[in-house]
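Of the protein chains in this complex, one is absent; all others appear in place.
And then chain A:
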Amino acid sequence: MMWKLPSRVISNSIKPTFLSNGVWKSFHSYSFPLLNDTSIFGDLTKAPQNSTPQVQENSSVSQENETSPASTLPKDDEELKKYHLEAAERDQIAIEKFVTPLKRKLFDLNVATNGFYKNNQVVKDPETNKVYKLSLSNREIEILEPSIYLQSLRIKSSVKKATVVNRFVRGYNVKTAITQLHFNQKKMATELEKLLKEGLELARSKGYDDNKLYIQEVWSGSDGDTMRRPDVKGRGRVGVLHHRHIHVKAILKTEQTLNRLKWEKEQKELNSKPKMILNNEPLNFRVKSFYKW
């Protein structure tokens, strides 16, 4: 096998060069014919006339361009930030995506008048001057009240171990819970503390009062992909060792919820019938006018 250029190209362009001592210099002085003079496609195409790049005479201009390159770090890139924010908003779980605006508006009016939500109350919309009686299901009230939903990352632990810690702080004020967890020596206490601190930050970003925030729910679940390996035992037997991973999730709620629950309890008590210690119903057996014995 051999590689050969078209004969025309070779005859035109290969010009052996001599140094002063008569030695033919092969490599460095040898100009590559294809790049300079002719096109390898022969007469079909023409090589560009000014193929050699022209050096700019005004060197100061080029220097200025070199010294001020557009530094596009991600933190300075406004377009990228915008893109990320849009993506985050798309994934965000917000009430606006699931509840109609009218319902939200009436709920807010109710809260503005009472300080917290009272069900089955009449509210007047000042914009349209319409009067509504808003009665919501428990699920709807749960959603509409301000809340923070926290989800941890993957943690190397088990649900059994995490539940002990979760039960410890369930229902606590968040700041109290953080203090308690900080001095608890369990690994999951540290993990939960981190999660709650994140929750405080998020609450501040939403404009909630972080002093009044409390843990409404906290639970843990298996995070899947449990690694298994053999637990070799005596007498030819074998067991399975599980390497479990979990996540922790929590719901933080505000004072509004606490007040509502308290009020509802009061209402329930007020609406309940008075308790009778003695049974006032007729006897459902035959009553005779004499002693049996």
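Following the convention adopted for this analysis, a residue touches a chain if its C-beta (ideal position, glycine included) is under 8 Å from a C-beta of that chain, and two chains touch if they have at least 3 such contacts; residues count from 1.
Convention: contacts and distances are computed from a predicted model.
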Next item on the list: Would you mind picking the UniProt name of the chain not drawn here, from "tRNA (adenine(58)-N(1))-methyltransferase non-catalytic subunit TRM6", "Autophagy protein 5", "Large ribosomal subunit protein uL23m" or "Diphthamide biosynthesis protein 3"?
Entry: "Large ribosomal subunit protein uL23m"
Note to self: Which candidate, A:Ile93, A:Val122 or A:Leu270, sits in contact with the chain we can't see?
What the structure shows: A:Ile93
Next item on the list: Touching the absent chain in the whole complex: find that residue among A:Asn120, A:Gln185 or A:Ser205.
Entry: A:Ser205
Notebook entry, point to check: In the full complex, which residues of chain A touch the absent chain?
Noted result: 1-6, 14-16, 22-28, 30, 32, 73-75, 80, 84-85, 87-89, 92-95, 97-102, 139, 142-143, 146-154, 198, 202-203, 205-206, 223-225, 245, 247, 251
